[in-house]
Structure formats: C-alpha cells, structure tokens
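Here the complex is missing a single protein chain, while all its other protein chains stay put.
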C-alpha cells in the first residue's frame, strides 16, 4: 500500500532516532529547562536571523495554535483567519473552547488577500457599533496554507504592514513550513518570516520529527508567564528535552531544509506523473499537498493500492483527491503509482 | 550527578526505542486509528480484566486530567479532590480553565478519607442552598497520591461505593500507577481499579515511556465524540501510533510491572540507606517518592552531587526533601549516595 | 427630538409601573420562586398553548442567548446561525466566551433558508473528516430577524423538520417577538412557535417591559439544574419577582399583543410617510424596524430633530438608515417627521 494520505504517517528522520538512542539514559531536568532545548532554540534563532527571538516547544499543531492564540488575545478579542484556515475549520473549535471567536474572512486559494484584510479591519473600526462586536486582536495565516499555496514575500509584507498599522500581531502557522520554504520559486525565507511576523511556529510533526512544533516570538513579545499558560493548556511536556533533541537535530547541518526539499521533489515528480496520465490539477499547489481532479474510472485503480484523502465531488464522473508527499516519501512508491495508473486514451 | 529529582528525567525503556527503530518507516493512519493502538488497547483490557473497557491514549498527565474531567462534567458541576490533589495545586488551573471548579476537601497523607468524602457529599445535597453552589460531578483521586501514599482496597471500595450512591463517577489519576501496583504490601490490583473506578489512567510518562497516558473508561461510559473533545483540547497526537507502540510494548510480557518493581526495589534500598544514615522519613511512603527529613549539615553533602527537590523547611536546622526513584534508577547511583552521606555520629 | 433610533429608549408600559407601585412593599421570596413568576409562567403557557412548557425569566437578550445556548450544547457542539444573526455579530462574542463556536451559514434577508440549512447539515455529517470539526448542536433563528423580516409558517415548519431529522434543537430568539406576531400578513402564531421550536424566548425589554425575557422550553427539555446554570452565568436576578410581575402584566388581557400592534401600526404609517416623500425601502420589513434608502440631502433634514441609526452607505449620494417604532412611539412624532421631511420635487 502506497501511503499518500498525509505527511504524518511514519516515525522520525533516522538521525532523530539515532540521537534518542544515544542520549536515552542521560538524565535531564523536566519541562524544557534543559541543554537540548537551549541548544535547539539557539540554532533556530540563528536560522531565523532573529537573535532576540524566544523559542518554545510544544507537541502538536492544534495545541500550539490554541495556546499561542489564547495567550496573546485579550478577552474581548478574536483572531482573524481565512474561512479555510485550519483553526476555523478543522480544530474542533479549540480556539472557541478558550473563549475566543475566530473571525473569518473570505480566502483566495487558501490565502487572505491583503486588501480583504485591510477592508475588514477598516470596516470594523469605522463601524460605530463595534463596541458590541468581537475586536480583531490577531491575524492568523498558514504558510503553506491548507490548500498547499504560498504567500509571496510582497503579500506577507503587505499583511505585516496592515497588522502594524492596526497594532494587531501577525501569527503564522507553519505546520508545513519546511515544505513552503523549499518550494521552487518562493521568495520567502525563514528570516523574512521572523522579520514580518510577531509569532510563528516551525512545524516538526509533519517535517521529520516524531512530534513537536517550535514557536518563535520574534519581538520579545512572549506573553507573561507563558510556561504557566502552556501548562494550563495541558501542553507542557514533562520530558521537554525530547522536543529539544528533535529540533536540535533538525536544525543541525540544515537537515530540516534538506528533508523538506525531498518532499518538494517528490511532489514535482507526482505532478508530472499525474499530468502525464491525463489528470488535472484542481488548484496549482507549489508544495507537498496536491489536489487532483481525477476521473472516477481512474480513481478506482487506486483502490487497495494507494491511500489518499477524498476532497470533494465536483461532478458525477470526477473526484478531487488530495495526495501528499513528505520528507519520507520513497521515490519507488511514485514509480509504482505510475505503473498503477492507466495511460490516457 | 545522581538524579533523584523526579521520575521523568530520562528517555524510554530500551525496548520502546528498539521498537520505534524497527517500525520507524512503516506507514500508519494518523490520530490513533492504527493497529498499534488497537493492540495496546486490547492488552490493557486484558491486564485490567475489563473486556468492555474503552482505551484512549493521550500525551501527558495534566492534559489527560483536564480532558477527561471536562468531558465528563456538566457545566454546573465541579470535581471533588483532596486539597493536595495534583489538579488542585500543580496544574496551573487547567481544570478551571475549562470552566469547572475543583472542590477541595481535606486530605490525610494525600488521600481522601472515605468518611470525609461521604460527609461532604451528604452535606452538599442536604444544604437547602445548594442550587447556588457548584455540584460535585466527579471524584478525583490519585493513586499513588502526590505524597507517595496508596489507598487500600477497602478504602477504594468505600469511596467507589459512596460515588455509586451519589451517582458520581470516580476518576483515578494513575500517573505513577505502576509504582503503586508493585508496592510491597498493597492489596490493590489493576483489575480492582478497573472494577472500582469509572475511568482511570495508566501513566506512561513516568513509567517507562517517552510520554503517554492510557485512559480507560470501564463502563462503556466514554463521553460522546470523545475524539473530537480530545482534539478540542489540543490533545490529539497526529502520530497516535507512537502512543500505541509504547503502551503495546509496556503491556507485552508484563514489562510495565517488571520495570515498576525495579523502582520500588530502589526506593526500598534508598530508604534503608537513609535510615541507616540517621535520616527520618517525613511520611512513610510505600512507593517511589520518598520524603526525607534531613539535618541541614547532611543536606549540604548532596550539593553538586545529587539532584533532589526541596519540599519544606520545618525548622531552622532541618529540611524535608523529596527523593524519587524510577524504572531507570541505577543501583550504582544509590551505592554512590551511600558513600556521599556521612555515617551517623 | 424624535427618537426612532431603537425600541429600548423609554421605560415600561404604564400598567407595569402601576403594578410595581401597588406591590412595592409586599415581601416575596427571591430568585424567581414567587407567586408572580408562577402566575406569569402559567399565562405564558396558556398563550402558547403549551401546557407542558417550562418558563424561566432572564434579564436581557444577550444574556438569555448565551445562557440558553451554552446550557443546551455539549462541549463539542456549536450553534448554527445566519451570518447576520445577533449572536454571530453583535453580542461581543458572548457565545464563544462560553466555549462554543457560532457556525454561520449565509442568510437571505436575515433568514436562514431551509435548503441552505439542510445542505449544511447534510454536508457536515457526510464529511468523513467531521470528527475534527465543531458539531452542529443547535439551530438559532431570530424572529423577527435582525433585518425586521419574518419566517413564514411553512419555512418554520421546514426548519423544524430538518432539526428533528438531525436531532438538533431549534432555538428562536424572540427579542421582538410581539412585533413579529402582530405583523400584518404573518401566518405564524405564538402556539406555532411553541409547537415548532424546542426553546424560544418572548422578548420583554423591547416590548413594554423595563427589562426581561421569558424563556420557554417546550418539550420538558429544560437543561438539568437550569437555575444553577442561570446563576453561573450571572443571570439570576435576586428580585426575580420583578420579572414575574412584568410578564404577568403583559400577558394579562393580551396587553403584550395590543401594544405590539401599536408599533406595527406606527411602522406602517412611517413607511407611508417615507414612500410619499420619495424614499425607498432598502428591504421590505413587515415589522417595527424599517431600513430606508434616503438621499443625503433629505437625511440632513433629520439633523438634530430625529434620532436614527446609520446602517450603510451604498453610494456617495445616499445613505441607508434604520428607523424603529415601538409600543411607545407617539403618532405625533411621526406627524412631526412628516412635516420635517421635504416633499419630493
């Protein structure tokens, strides 16, 4: 069975397992107060060119989103997101569970258009009735987005500038950040993100780690007693050094970037195969998530051989599916997929 | 440096690392819907003699406590706990963050005396004013307790029976459950716990795993859409199979119990050493946490050589410290401690 | 100054003040456990033809919405509302503050089209990913809507039937219910609402009372310990008998309906005047809220003479304003408005 269903379907990069074994019985203090976390944080600050960044390690994406968002919002504030944003749609209301509204605005290919954001914020503050409304207190974007798309540097700069104008922090969800940074043609670098965002996280779960996300507060703007708030959210890992170890490994010798590039190469190869077979790209994603419009007759060839995710059914004869590569996708799997799919008639 | 500070200071039992390596690149579905989780659940059901139990795996203790408690309480209910209970004191208000009060009653050596519980519940429902009060909706006990003490089977039976009488579920926090079950002289078995509690968790983080706690609902009483609620709490691990793998390993060939016994043996040896050196037990703990009353002159011998936790200062010349053994404590460390400590004069 | 800004700009119907005076120094038990609340509840049950209804009195609309919604939802559920719904837009996130998402669907003239609701619910439960999403646990409609529009009986029946199919309770926000029931041409009666909704409230604040809303649970479906939940929301009035007194008065001799009719008569007269003067109805509201498209030159005639609410600016020369009548609007005010406005050229 070829698994192209998601990018969290295997363990960790072997270098991480190796290091887990090497350090397994060494004793360390709990809750992230250890040498590995400190070393990983320092390497991340360097990679971000953000010497004043504060780095914290959490376990998973939804947990990170709700902890960061809740700890940065005032009670009367909500977080602005695209209506396709992960926090708006697929996190089971984790943000609302903390008492805050997700204020959705219409997406374009999964992204928030800067002009739409600007119009929304302008409209809010001009509305004489806004004291009875939820105040926008943060802007949330994902990069890559839930549709695999990427902001350009110029778009990020405009969004960042709008946020500054309204004094609202910008939070970037980088669950798949490596795949965004290694995408061909992107002009957005990790230092750009650190420069333009107030807080963001570097995803580990989907990019080489067993689990773990690295949150970076870029402007000495860490919420007060953030460790206590992490604990309050049930998000403080007892053996925090496991997170430090993983990120320290990923940010040694550019491992994070190298393994991300592999996923992009595999996604390119996947696209090539699918186009050759006569499929259509449902939307043009430059990252590791591909949304494919496939004839149902062809789709049936995947049964029992390829794990994928159903996306939607645009007409009776076609289906859109999501296929995902990762740092771990074997090229052989794609070669095999090529054999499985029939040639176009 | 000898580390007796806590029981979450090293990695995992080598069998777990071994298995992580073996399965690392095998693909599995996410979010706990995999063969390893199912196998682990089945082994746990067997060990509990609870064929109808529902088993879920979460990452850490505070997370497990707040997720289980919040999902089982009605809005107008709180959870009854000893005032020394972990949820009442050292979880940064994680339960209150979900909107529920922790209703504390006085402990005795870290335990809830059954008669105190009964009097509390009787008093609550007899109070004509109780519609303006938080209803007791669950009873929380830890076993071993935060003081290392254990309930007897008879005490558990009485508490369970009181809970049944008032139709309030009983939840047992087993963060260190293995150490309780392997304590000399305890008459409480894992099947007893499954029989007497409505829900409990088997701690992995402190007993051989990298991380992870196994929640068991014993009476087909899993809250509706519990997976959604786990997600909402930010507690649903993407690579859930890592939890399954760990618990499957721990519940194969009684590994969980064998490694727990080692911690108890080491605690016994530790006590023997300390008593021989003239220290006093601050309270008599039959498990892996020892609370020691030490002269300050002796305490200074530990400086830079032994990591321990300060507990309290009962008088100007003495200090109470906590020393903790675990599945991983080397006997050599205790031999060395014996050398470090001066003989009594 | 003529006040057409809102329908909560004066005190109460004189019959209420009269009764307040008569009973002022009579002693009564607190928290709604009194003869006046019981009498009012009984009269409401009769008016609703709902002998099994449970009636509770709260103070204001937002409070009632968040208390009823939060007490009827499970933690993993949200409430479905039109994107124009009051709870979605102008209650400062009161529902989210209780931990629940407002799941918005597109409105049509302020109403939820039954087919849109059906498609949303069908889509949700068919989505294989819905365990990671907020479950729809209630449908919220307002009647009249925030746009002054009304559901037909047939629409309500379809919505009610969809809710039953999906086993989701239907909640009707009747902040201006009297004005809806007395609208010319409506075929919806109070017994219809009691028959078709699982819970609704009859607004007093905007319809003759100083303050107060009467919640009716129609199917013996009052949430457990609802009084405790009201208290928890800070919504339990100490002198609850004041609410009973007001609703008892309003539901004696059809006072609630008679005074509502006056507001409708005044709204009709208002429309007649405005159309005669050449204004346009921005949307055709059959109730006491009128949305008027006015030339800015005419609008300036209102300055300092008429209080209204700005709604929006569709083009540089026109403005949409909201004008509202109530049970207390003097006909003389409208006569005077007629004089103020210039005749069409």
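So that you can tell them apart, the chains are marked A, B and C in the order they are listed, and the count of residues begins at 1 in each.
The working rule: contacts are C-beta pairs under 8 Å (C-beta built on N, C-alpha and C of every residue); 3 or more make two chains touch, one makes a residue touch a chain.
Note that the structure is predicted; figures quoted are calculated from it, not measured.
When you scan A:158, A:176 or A:231 for touch with the missing chain, the hit is A:231. The chain not shown here is touched by just one of A:131, A:253 or A:335, and that residue is A:131.
Only one of the listed residues, C:50, C:139, C:242 or C:292, touches the absent chain: C:242.
Considering the full assembly, B:78 is the residue among B:32, B:60, B:78 or B:148 that touches the omitted chain. Against the chain not shown here, subunit C presents residues 1, 3, 5-6, 8-12, 14, 17, 20-21, 23-30, 59-67, 91-94, 97-98, 205-206, 210-211, 228-229, 231-239, 242, 307, 328. Contacts to the hidden chain, counted on subunit B, fall at residues 75-76, 78, 89-93, 96-102, 128-129, 131-134, 310. By the touch criterion stated above, the residues of subunit A touching the omitted chain are 70-71, 74-76, 98-99, 131-133, 135, 224-225, 227-229, 231-232.
We take it that only the chains that are shown with their structure count from here on.
Measuring from the average of all protein CA coordinates, the nearest chain centre is that of A. When chain pairs are compared by their number of contacting C-beta pairs, A-B comes first. Comparing the centres of all chains, each the average of its CA atoms, the largest separation from subunit A belongs to C. Averaged C-alpha coordinates give centres for subunit B and subunit C that are 51 Å from one another.
Within subunit A, the positions touching two or more other chains are listed as 91-93, 97-98.
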